[in-house]
Each structure stands twice: as C-alpha cells, then as structure tokens.
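In this view, the complex is presented without one of its protein chains, the others remaining in place.
Showing chain A:
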Amino acid sequence: MINFVLTRLLRAAVTIAAVVTFAFVVLRMSGDPAQVLLGPDAPQDAVDAFRRAWGLDQPLWVQYLAYLKSIFTGDFGVSMRDKAPAIELVLERLPATLQLTVPALLLKLLIGIPVGVYAALHRQSFADRGVILLAVVGFTIPSFVMGLVLVLIFSVILGVLPSGGQDTWVHGILPTITMSIGGIGILARFSRSAMIEVMGQPFIRTASAKGLKWRDVVWSHALPNAAIPIVTIVGFMVGSLIAGAVVVESIFSWPGIGRLLVVSVTNRDLAVVQCILLVIAAAMVVSNLVVELLYGWLDPRLHARAGH
C-alpha cells in the first residue's frame, strides 16, 4: 500500500512538473508582455526598462531556474499588471468559481446518474430512448452555444433570470445550468451503459435466482459494480472543478478563476497564468489520486496490484 501511494505521488509530481515547464515555455514564446502591457507606441527605453525589471532580458533557462526556485520557496510570482502576488489574485477568485462548479457538479451527479440507471433498468422503453436522445443533445451542444441559448430564452424572451453578473444567487442559476448540462448527458450515458453491462452478467441473474428482492439485486450487486467506470468520469469532473468554468464565466461575466485566466492570457500576465495552470493541474492530479484509491476499495481485483 505504501509502495502504491509512493508511486502515485511520484507520478503526480512528474505530471505537475511537466505542466509547469510546458506553461512556462509556451507562454514565453507566445508574445512579449512588455509590448502588450505598454502598448505598441511605447518608447524603446521604457520597454527595455520593463524587461529588465521583470527579468525578461535574461536567457530563457535562467528565467526558468529562477521561476522553479521561487515556486519551491512558495513564491508564485507577482502580477505584472497590479503588482499583487499572483497566488492571492487566484485564491481571491476561487470562491466565485466554486460557487458555480460545485452546484453544477452536484446537479450532474444527482440527475445524470439516477437518470442513466433508470434508463438502463427500463431498457428499450420510451423513457430510455428519450434519455439517450437528450443525453446526446446535452453533451454535443458546446457550452458557449448552450449558454447563449439559455440567455436568449430566460433573460431576453422571458426576462426571468439575469444574463450576467454575480450580485445574488439568482445570477448563478443560468451559468450553473449551462455548466451542468453537458456533464449530465455524459454521466447519464455512462451510467446507463455501465449498468446495462453489469445487469447482463450471470451473477446478477444468479442473485435474482437465489430469491433476492429485485431492489436488493440492483442496490447491493449491480450498482456497486457499475460504480467502477462511473467513478472514473466523476473523478475527471471533480478535477475540473476549477478549470471547467473558463468559457461559462466569460459568457456570464462571472468574476472567477476562468475569467481571470482569460484576462491574464490576453494581457500576457505571465505569473498569474502560470499560477492558475499550476492550481488547475494540482486539482486534476489530486482528484485522479483519490479516484485510484477509490478503485482499490470498489474493486478487490485491484488490491493485489496495489500491493495490499
């Protein structure tokens, strides 16, 4: 078990290192912050002074080593725009993002999984076909289209919900729904197929042939076994709690991390972008780690590989 955890932690560290490096190199190759921040008409000596002040005149590898060193000392850099520590800017925005993504995740789980399981248990019925159809529609429509359609219906035509801003909880309704629809569709389809596969297994028929009540067959044999593939998908959803809101926050002008990321990229605010990517990668890596540990608990066959 200790071996298992150690290898997973090592792998997680490698993943984060790769993300950090990639983000660093790509950002530095994709445009000059001095030009963007100071504008195209800035005099050359102002640009040079800016570069010197932020260390941008150094060779790339020197900048990279300095960056690594500062990360390990807990310093995630300072925003080039408002001189505030990047990590503070990010953490300040975190609650707003979680206000959308956590309720959206709950909606995905509470609607997607039961609907998928219901469809599987009533296979080929009218309800089942309806679920499949809606699920496909749900996850094929991109969130920027879905968001605009919802705004059109509920804000423009019906005028019952606000189309943007973060003033009250009512403002959160449309973005939360927009964000959850795709996930509901994906979870419904996934739960359905996982459940159908398990329900076709002889041990399910045996459980019923032993005289077990149908409800107990579903609850104690089918669902725990179907949970294994579902947990994978849910793990991804949990991992993207922070990253998943970029598009939706932009549509609904929601002041979360996603908006901050978009603005910072436009401004070439390197420290902030790097900090956000690091936080996103860390969230994904941690949730994957949790999923792997959950597997061991859900599926005894993995105990052996995990080294007991």
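Note that a residue touches a chain if its C-beta (ideal position, glycine included) is under 8 Å from a C-beta of that chain, and two chains touch if they have at least 3 such contacts; residues count from 1.
FYI, contacts and distances are computed from a predicted model.
K.L.:
Could you check which of "ABC transporter ATP-binding protein", "Minimal PKS acyl carrier protein", "Sarcosine oxidase subunit gamma" or "ATP synthase subunit a" matches the UniProt name for the chain that's left out?
P.N.:
Going by UniProt, the chain not displayed is called "ABC transporter ATP-binding protein".
K.L.:
Looking beyond the chains shown, say which of A:Ala207, A:Ala245 or A:Val291 touches the absent one.
P.N.:
That would be A:Ala207, which touches the missing chain.
K.L.:
What does the interface between chain A and the hidden chain look like in terms of residue numbers?
P.N.:
201-203, 205-214, 221, 224-225, 298-301, 303-304
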